[in-house]
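Note that this complex is displayed minus one protein chain, with the remaining chains in position.
Chain IDs A and B follow the sequence of writing; residue 1 opens each chain.
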Amino acid sequence: MKLDVQTLEEYGSVLLKLKMYPYFDIAHYILMCLAVREDIQTYQSTIPNFHKRHPLACYLSSMILCFGGGILVHFLLGEPILEDFKHHQNLVLATACWYLVFFSPFDTIYKLIKLKPVKITLSVLKELQRSRKIYDGVNHGFHLYPNSFIIIVVCGAIKGAGSGFLTIIERFNRGIYLPNTNETLHPSFATKGCLLAAIAFTLERKDLLNVSKAAMFFGVATIFVYVKVMSIFFKSFDPIVPFENLSSAVFFGGIMDALRKASRNQSAVNQKTKENKNDQASVDVDSKKIN
Amino acid sequence: MKLDVQTLEEYGSVLLKLKMYPYFDIAHYILMCLAVREDIQTYQSTIPNFHKRHPLACYLSSMILCFGGGILVHFLLGEPILEDFKHHQNLVLATACWYLVFFSPFDTIYKLIKLKPVKITLSVLKELQRSRKIYDGVNHGFHLYPNSFIIIVVCGAIKGAGSGFLTIIERFNRGIYLPNTNETLHPSFATKGCLLAAIAFTLERKDLLNVSKAAMFFGVATIFVYVKVMSIFFKSFDPIVPFENLSSAVFFGGIMDALRKASRNQSAVNQKTKENKNDQASVDVDSKKIN
Partner (left out) sequence: MKLDVQTLEEYGSVLLKLKMYPYFDIAHYILMCLAVREDIQTYQSTIPNFHKRHPLACYLSSMILCFGGGILVHFLLGEPILEDFKHHQNLVLATACWYLVFFSPFDTIYKLIKLKPVKITLSVLKELQRSRKIYDGVNHGFHLYPNSFIIIVVCGAIKGAGSGFLTIIERFNRGIYLPNTNETLHPSFATKGCLLAAIAFTLERKDLLNVSKAAMFFGVATIFVYVKVMSIFFKSFDPIVPFENLSSAVFFGGIMDALRKASRNQSAVNQKTKENKNDQASVDVDSKKIN
């Protein structure tokens, strides 16, 4: 099979025509409820049976993450935050997923999801849904502010990665606040990927890229799925990190720092050499401290 | 006097025609300002004369609670949050109540409110106002989203119990954050009652219940007043708790837990009996730990 542009476009248009409801949405909801459950296990293990004692907080937290992207985009655009709950089907589906993840008899569903193959399948579905949400977010932003590049990109990125930013609210809802852990301090690959994908979709939408909509969508979805599957096997797999380090070095003074450090070390060495050649060890220690 | 349906309807329609402004609103504002004052006394007693040192924070906190339901509903529906302050009369009234509760000469008003009969009168008025707010909230939601059961119920419930959910914001405003104390973790009777009342009003509004509007309103108001008055005399009176425990047992695996615990105890007992009959005491300790 030849993987030419036309094939990509065909696959992409198939993906774009897929209905997200119900299977892709189910995967997303299940993984979000799982995230809440695991966050409870990590940070609130001192409260036994948290989800049975505080079902309301647990339910609200799960829903905040399940509908995070939509909620945050509506909030930023001054639209009704409850808009996404106008049609009942999604909320009912999310509620069912929440119930199954937290309260299935003998925890069968939870144990099932934790199995690698099931988790990978769900993650693949979820990443496809994420790509579609970014795509929808960009279209939504384009519809409201056709000339505003920034708002369109923000809509797309937040629609795809909203749940990450809402984690702080969701944790407040469960009665915990963890300083130094939020999405903007430590952006995950999902967040950074959503930003890049939103930029790509926006450029395509504004006809600034010589790529078809379908091919672009296929590319974005493939990358998200690939990175997600890899990160299930290898902890903290993030292909953007090298580029980040590079751009950090170029833009945020990394090179400057390196130069300054080098010159300072050099001058320190020179000074020491003039004075006394014995205490070379202490220079090393100094230069390490500067690091 | 015969308490038949017709009498209920008559009482209910009288209640529905009552003007909330100013007496019922005054009762609500006074009790909300009192709640702020008592929260300061409980959690910020290390700062003497908090309300004199920080009148702005104190005022804003009081107003957040006084107009909590409206603010939160407007926020969730994408309406202007300041909408309720368009007409000055309510804000002026709330400001006067705030001033009297916090700064009346020789604290006479505060001492007066703390008297049981006065507090009961105010609470009765406040619960009637709460019932009306839920009713108005349901109508507001129905007006905007006539087909969305969930949004209508949420509007009604939040309109009635909004101040509970805003307590976390109000406390941030006063410079404190109390983890593990928020409305979703420990919902009060008011919150749960508002949810049930909103569901009841919504069902009536959609003609799914064979009850008239007035009779339904009378019933809801009576229950709120009854529970409130009882809870002033008996601490933590909450008629929903038994139903909660039941539904928790049915839906959230309480029965499963009981069965599992029983079987585990049984097997532990069996094992022990086989091995040694002496250390029965330790079994009891174990079974207590599992509880």
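By our rule, contacts are C-beta pairs under 8 Å (C-beta built on N, C-alpha and C of every residue); 3 or more make two chains touch, one makes a residue touch a chain.
The structure presented is a predicted model; accordingly, all values stated were derived computationally and were not measured.
*Asks:* Please pick, from A:M32, A:V101, A:V154 or A:A198, the residue that touches the omitted chain in the full complex.
*Replies:* A:V154
*Asks:* Could you please point out the chain B residues that touch the chain left off the display?
*Replies:* 51-52, 54-57, 60, 74, 78-83, 85-88, 91, 99, 103, 105-106, 172-177
*Asks:* Can you list where chain A touches the absent chain?
*Replies:* 75-79, 145, 147-151, 154, 168, 177, 179-182, 184-187, 248, 251-254, 256-257
One rule holds for everything that comes next: only the chains that are shown with their structure count from here on.
*Asks:* What rotation angle, rounded to the nearest 5 degrees, superposes the C-alpha atoms of chain A onto those of its identical copy chain B?
*Replies:* The best-fit rotation has an angle of 120 degrees.
*Asks:* Can you check how far apart chain A and chain B are, centre to centre, with Cα atoms defining each centre and the answer in Å?
*Replies:* Going by mean C-alpha positions, chain A sits 36 Å from chain B.
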